[in-house]
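What you see is the complex with one protein chain gone and the rest in place.
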Amino acid sequence: MSNLTDVKNMSNAQKLRTFPGNRIVWHAVIVGVVWLLLLLLNNNIDPLYSSYLALVAMYATAMFGMTILVGFSGQVSLGNGALMAVGGYVFALTSMNWQTVPIFGWEWNAVWSMVFAGLGGILIGGIVGGLAARLKGPYLAGLTLGLAVGVPAITNRFPELLGGENGLMLTVPYPAGGYAASEIAGGAESGAETSDPNSDAGSDAGAAAGEDQYAELDLSEFDQGVDASTDPNATPATEDLLTEGDLLTLDDFSNGGDLGLESADPAVEPSVDPSVDAGLEPGQDPSGITDSFDTGFIIERWQASMAIAVACLVAFAALNLIRGRQGRVWKAVRDDPIAAAVVGISPSGSKVSAFVVSSLFAALAGAVFAQILSFVGPGAFSLGLSLSLLVGIVLGGRSSLLGAILGALIIVWLPELVDGLAGDRGWPDQITNNAPNLLYGLLVVAVVLAAPGGITGTVRSWIDKSRGKSRSPLS
Amino acid sequence: MTNFIDFLLGGFSNGAVIALMALALVMVWRSTRMVNFAQVGQAMFTTYIALTVQQSTGNWLLALAVAMGAGLILGIVVFFLVIRPVKNSDTTGAIIATFGVLIALQAGAGMVWGGDPEGFIPPVSNAGLEFAGRIWPVSLYDILVWVVTAALVIGLTLLFTKTSLGLSMRASAFNPEVARLSGVRVNRMLITGWAIAGATGAVGGVLIAPVSTISPNSFDILLVFAFTAAVIGGLDSLVGAVTFGIGTGLVISLVSGYTDASNAPVVALVLLALNLLLKPDGVFSHHGSRSV
Partner (left out) sequence: MLLIENLSVSYGAVQALKDVSIEVPHGSVTAVIGANGAGKSTLMRTLAGLEKPQSGQVTFNGEVISGRKPEDIVRMGIALVPEGRSTIPELTVEDNLKLGGMWRSHAQRNASLSRVYTLFPVLSERKSMRADTLSGGERQQLAIGRALMTGPQVLLLDEPSLGLAPLIVTQILELVARMAWDSGLAVLLVEQNATVALRIARSGVVLNLGEVVKSGPAAEIASDEELRHAYLGY
């Protein structure tokens, strides 16, 4: 994938330690350059790839938090998928209910919801982290496992507020007038391309496919014109299209043992419910539809640029944290809490801070995920999502941000690869759908046993070896 | 009040299965100081094997025996392929490795048996028994579950307290160095621990399958319940695992009965969090009282 070149640019950041001068400025420059390159890339690739790019950026955002928590602070958490859910739901609720409420005199916009999502993450992360700081390895993993299973279940507790099993649809705050246009432009330009890989490649890791279909279904719905948006019961033609799409979606997801989205079927299903969409749409100015038709707004590109923006900001924060004093504090506590305490570092304070930072990142990633899916629901934030975050950083390399980026790439790309192979060789769905996870599981075990540093750790130790230095792969 | 009694009675079967899974977790913890997060994954896999056996032979006892054997073998395989090589490296790695095994097992089961939930036909009736003029929330099958669980727990207790093997296993768990210096082949004891844990988990899986359904992910929640029970029990106490396994089953049954089944994981989470907060060593930890 072409993103790899950008990822390589990121690795320059690793060389920075030898570079004199103001670290923060250099971090800003590097992140800025990567950001620019990614935006350039995003504008010049097929919208289908933009949707993958959006997912990679979203996963990377969450995995930066995992790098800090698992890699630097040594706490194995399965709860970050649940913390993403916190961010996603806060985003959904604030954007649904507060759109008309000015905040401190400012008109509402998506950034506000992101801020609230982040605050929600910090709050919950602080609570869980406070508890977690008292726990050792397996206890923490078990508690956060309970979080990963329990938090999505909470949505059922408050069906009125959180939408229960069906989740919540949300109006994604696209740039002015862009929402309706996106369906035409995005649909017309990429509809044909996006539908093909979906139907012949069958199912895959999900959100990409789900989201493509979603765009497609929106299109079909829009084709029915104002009828659909005003009459929830729609016309028979719409019904047919929706049912078809519905089946396709279910088929795509039901067997997918894929980590994050295996149970995402409820996540996508409601998105085809015309009444929900219709209810939200009248808010849009119909005249804007034609106005922005020519602006060429492409939903996938917008999603990717939004996700990239968040990922870059988070990467900048993470870089400064882990390469500054805090990073050394986390490592010191991870390696020897008693020695750290002796030199005046509070082990529990350090653990809580790692938890809070990673929760913040997870919540922001969850808010991005909500915007990509236009939806939040328990199925989208399942235990599988948490596991995929863990798998990603272990494979990529749990002690570097670059590892998180590689991990995000692997999580998005491997299912595509398997799909491609399956398409060529005509594997049955049952095999295809489970192959990525089987690979993940086996790879995780293999990496832990043979190369605990993951890709980045192993490459770095090779480089060090060739230079005659020796270093622990996890340092 | 009738409701209360009904919910309690209905919770015993689930509690028994949670107890078995918690026992498996505890046995692994005692032998290698490690939580095997793949434990219910192994149980899921062996339950599928049992399902296949039952579907082709119709013999439930045979299915149970095959599942136990498979669980024994799977425990040994996981120990040798994953745990033994990783044991001396970091604990973080060990925890992650067991999750890797879980993911692989679930995907493997999905490949072989598909992702759709399948039913497991109980060997005896699953309908509530009629007694004293009313129908009770207890079926013949529930009674079978209790009997099998009780037999297994008694058997394990005898094994651990009355035999040389049991003494060697306990010593290996408590202090491997002293055990080795006494001539105990500690490594074999660790493998035995994993094997027995695998078989115990397998029994739990076969027992729960007819009550719920079986799919690659259907036991995930059981892992949370079993972990909760094992931790509250002190993670190294067999008595604690059984007591709190059944207790967790009862609490869940009450919560599900009075409110909604979807609250059960949240309640388990709260129980776990409270316990870890108030009594991190667990109620039955051997530091406090004698454990078997």
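Residue numbering begins at 1 within each chain, and the chains themselves are lettered A and B in the order written.
The criterion applied here is as follows: a contact is a pair of C-beta atoms (placed from the backbone, for glycine too) under 8 Å apart; a residue touches a chain by one contact, two chains touch by 3 or more.
Remember, predicted model here, so these are calculated numbers, not experimental data.
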Contact list for the unshown chain, restricted to visible chains: B
Touching the absent chain when the full complex is considered, from B:L156, B:A179 or B:V239: B:A179
Residue, one of B:L62, B:V77, B:V112 or B:L167, that touches the chain absent here: B:L167
Chain not shown, touching residues in subunit B: 164, 167-168, 170-171, 174-175, 177-186, 286, 290-291
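Operating definition for what follows: only the chains that are shown with their structure count from here on.
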Cα-centroid distance, subunit A relative to subunit B, in whole angstrom: 34
Subunit B partner contacts - residues on subunit A that touch it in the complex: 70, 74, 76, 78, 131, 134-135, 137-139, 141-143, 145-147, 149-150, 153-154, 156-157, 254-257, 259, 262-263, 383, 387, 390-391, 394, 430-431, 433-438, 440-445, 448-449, 452, 474
In the complex, subunit B residues that touch subunit A: 29, 34-35, 37, 81-82, 85-86, 89-97, 99-108, 110-111, 114-116, 216-217, 220-221, 223-224, 227-228, 231, 260, 262-266, 268-269, 272-273, 276-277, 280
